[in-house]
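What follows is one structure encoded as structure tokens, with my remarks underneath.
Omission of a single protein chain aside, the complex is shown with its protein chains in their original locations.
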Amino acid sequence: MSDQLPTPDAEIAALRANPKQTLRAVSEGMEAHLYTANKVLDHGFVRVVDYMGDDSAIVQAARVSYGAGTKAARDDAGLIRYLMRHWHSTPFEMCEIKLHVKLPVFVARQWIRHRTANVNEYSARYSILDREFYIPAPEQLAAQSRVNNQGRGAVLEGEEAARVLETLKADAGRSYDNYQAMLSQDGQQGLARELARMNLPANIYTQWYWKVDLHNLFHFLRLRADPHAQYEIRVYAEEICRLVADWVPAAYSAFEDYRLGGATLSAKGVDVLQRRLRGEVVTQETSGMSKGEWREMQELWG
Amino acid sequence: MSDQLPTPDAEIAALRANPKQTLRAVSEGMEAHLYTANKVLDHGFVRVVDYMGDDSAIVQAARVSYGAGTKAARDDAGLIRYLMRHWHSTPFEMCEIKLHVKLPVFVARQWIRHRTANVNEYSARYSILDREFYIPAPEQLAAQSRVNNQGRGAVLEGEEAARVLETLKADAGRSYDNYQAMLSQDGQQGLARELARMNLPANIYTQWYWKVDLHNLFHFLRLRADPHAQYEIRVYAEEICRLVADWVPAAYSAFEDYRLGGATLSAKGVDVLQRRLRGEVVTQETSGMSKGEWREMQELWG
Amino acid sequence: MSDQLPTPDAEIAALRANPKQTLRAVSEGMEAHLYTANKVLDHGFVRVVDYMGDDSAIVQAARVSYGAGTKAARDDAGLIRYLMRHWHSTPFEMCEIKLHVKLPVFVARQWIRHRTANVNEYSARYSILDREFYIPAPEQLAAQSRVNNQGRGAVLEGEEAARVLETLKADAGRSYDNYQAMLSQDGQQGLARELARMNLPANIYTQWYWKVDLHNLFHFLRLRADPHAQYEIRVYAEEICRLVADWVPAAYSAFEDYRLGGATLSAKGVDVLQRRLRGEVVTQETSGMSKGEWREMQELWG
Partner (left out) sequence: MSDQLPTPDAEIAALRANPKQTLRAVSEGMEAHLYTANKVLDHGFVRVVDYMGDDSAIVQAARVSYGAGTKAARDDAGLIRYLMRHWHSTPFEMCEIKLHVKLPVFVARQWIRHRTANVNEYSARYSILDREFYIPAPEQLAAQSRVNNQGRGAVLEGEEAARVLETLKADAGRSYDNYQAMLSQDGQQGLARELARMNLPANIYTQWYWKVDLHNLFHFLRLRADPHAQYEIRVYAEEICRLVADWVPAAYSAFEDYRLGGATLSAKGVDVLQRRLRGEVVTQETSGMSKGEWREMQELWG
């Protein structure tokens, strides 16, 4: 893997040194990012390999659908905000992005659950994986949350932290040594790659090309850039957010306002807020909500 | 619709007069087609609005998956042929195309059944449709096939042909006149557009932006450029074939050989051919096939 | 079409008279609906042909994912509410429904835009359509809205209403007469069905089998049972809502609370409400919202 992928700096420089002419829509903000590897975690990265469309491509597609009525009054950013507010998805599907991502296998397993995307993953049936493992930084080495079955709590301290780091490194190293030893054809037959890979732990790095349209990318980012997402996938989502903000600034700004920063209310939640706006004091008992839902309501609304 | 769409020639000329620089993969063959309307049927067209990737993008994605083993020996066209032969779909998904298509509604209804694509269609809820209808050319005015429930037979002749053309034109014209009359707010309230549209026949033209990846486009083309497809959708598929051949020549050539020009055999079909190659004379009775299957077998293999 | 589809009452009675034994999950509420045609519009219907799963199937799938932690404390309805509140989609995908729907073509064209479903539509290439057209009831014959490009306003009155109804009926009737005349093989060759259908207007009825999972059905219902949806598709969505409420009562109740009756706020909207809850008087100017967004905000929050 290492001898050709990730793309070496010299190759990236060559790709970036050779602009060509095109008649297609061009996003200057995205051209500046093309091919460059943006580091994530200890050995991972995200880099943009290609893109299709820009903010004006969204507007153009909306105008095919909605015709002249949308043309006159409204400026592009206003139309994009309108589309986002009213959950129009198809104009955003008219933009597409292709990323090259290097990421630990346990992150890849979460990521792939987003099915509306195209993927070409490095195959450990065909090729031999590199000796690269994700080892958390000390400030990410967290204990199990006591209140959230699927979250983390306080950072591990002292000897326990040291012990965990030591274990993760030692197990990864030994598993990889044995992977190589089983593959070796030096004085033995050498185990098939498709079998040997089963000895590798979930923090080994893999990589893939991932291609997705902007609507589905926003859905991914809403879930994975959320504070409740696991840190190790969230940092990828946050890096992609920065790239998208440069690619389609108006669409990203609408996404930030309506999705990332927005909130969803149930019918009961609407009722509670309407009553509070009228001056009523509402309690969990009078809200009709369960304890869990009431607690989540209070986190945002006091 | 007519005042802004389809894009007037002057606007196309302006779009084509203004090349920009990009670091992305560029297909020279496709740049030559961008924005230009390729006429299909009497008032329809297909034009390329954007594209992502080229032949080398397919190869690049395959090499992410299959690693160094694919790099050394094989040239790009050979690798693309290998991928097509072995039904590898994901590398072809790494290319994407966006088309602007104007087409009769009854063609659009067939087309939309291909679900793995993105669509923005002109909305007759928002806007008023133009007075444009598909009227078949005389050589396409065919009788119902006597042998195929879903096909055409001989071309209509003489008075019957004239009568049919006259009927199609008259009904379309009157339906459209009445559509306008119901919409009119001149001395009356004016029927809602979302209701008035129900009076329009299926040969009225609509238009949409249609975006699809190359793998799914090939699937569409295999079914719709097939001689058994209805003529009115086949001519769109054939036009798109010509565009794709210029966009990704190696991939299109492999598609032509393995899909468009290829054949599929059942286990019984394989058995029949193997026996014939050994010199045996096989009949329907000894083939184990039904009459229909045997007839289809003979069409290709004599 | 009429001689076999829609299923005649006698056949429905036969299907309902013949219960069989199964070990699968059974929803008693849905068994009561199976096969019966629920009338929609003037000639349309929705009927349930098959279903998979019930409320407990959702819970069961969630417990495969989330393990023992979800088992102990929570009752099924509470868990389903939790899943809906936190946008967990996969457990709802574990239920599936298959409907037989008869509907006008212009409704079918909206409906099919929901791509994550399976469809078998009656083919007018193979078969001849029946003489059945949607003609709006007088109270649905509305003028174009003056404020909403895609909506209806006041009901048409007096002579205009009568004129529109007369036009819709006459054009549909004449188009169908001519469709039959062109198809006829009596003393002429007879036009191919795949061509003759182009003369039929968009209010003719078609029918299809439509199969979808519960998550995607809820998405469809949220958009199409919404007051802003066109009346002619909304009545189908509302009928399906009634069926789903009997099929998976806990899931439907959560859907009603969190989706149908809920609300979405942008970051700006959250800010406005938080300020109002603290006693501040917020105006459009101090909200940072556009006029359109502010107007929509006031509709719900005063």
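When the chains are written out, they are named A, B and C in that same order, and each has its own residue count from 1.
Simple rule for what comes next: a contact is a pair of C-beta atoms (placed from the backbone, for glycine too) under 8 Å apart; a residue touches a chain by one contact, two chains touch by 3 or more.
A quick note: this is a predicted structure, and the numbers were derived from the prediction, not measured.
*Asks:* Would you indicate which residue among B:81, B:109 or B:197 is in contact with the undisplayed chain?
*Replies:* If we include the chain that is not displayed, B:81 is the one touching it.
*Asks:* Looking at A:119, A:214, A:235 or A:272, which residue reaches the missing chain?
*Replies:* Residue touching the chain left out of view: A:119.
*Asks:* Just to verify: which one of A:13, A:143 or A:300 makes contact with the chain not shown?
*Replies:* Only one of A:13, A:143 or A:300 touches the chain omitted from view, namely A:143.
*Asks:* Can you list where subunit A touches the absent chain?
*Replies:* 104-106, 109, 112-113, 115-116, 119, 123, 125-126, 134, 136, 140-145, 149-154, 156-157, 160, 164, 167-168, 171-172, 174-175, 178, 181-183, 185, 188-195, 197-203, 230
*Asks:* In the complete complex, which positions of subunit C touch the hidden chain?
*Replies:* Its contact residues with the unshown chain are 1, 3-5, 15-16, 18-26, 31, 34-35, 50-53, 57, 60-71, 90-91, 93-94, 96, 98, 100, 118-123, 126-127, 207-209, 211, 213.
*Asks:* Can you list, in ascending order, the subunit B residues touching the missing chain?
*Replies:* So the residues of subunit B touching the missing chain come out as 66, 69, 78, 81-82, 85, 87, 149-150, 223, 256-258, 260-270, 273-274, 276-277, 290, 292-293, 296, 300-302.
One rule holds in what follows: only the chains that are shown with their structure count from here on.
*Asks:* Give me the rotation angle that lays the C-alpha atoms of subunit B onto its copy subunit C, rounded to the nearest 5 degrees.
*Replies:* In short, 180 degrees.
*Asks:* Over half of the interface residue numbers used by both subunit A and subunit C, so same, or under half, so different?
*Replies:* same
*Asks:* Quick check for the class: compute each chain's Cα centroid; which one is farthest from the centroid of subunit B?
*Replies:* Chain A.
*Asks:* In whole angstrom, how far does the Cα centroid of subunit A sit from the Cα centroid of subunit C?
*Replies:* Centres of subunit A and subunit C (C-alpha means) sit 33 Å apart.
*Asks:* What parts of subunit A, by residue number, touch at least two of the other chains?
*Replies:* 66, 69
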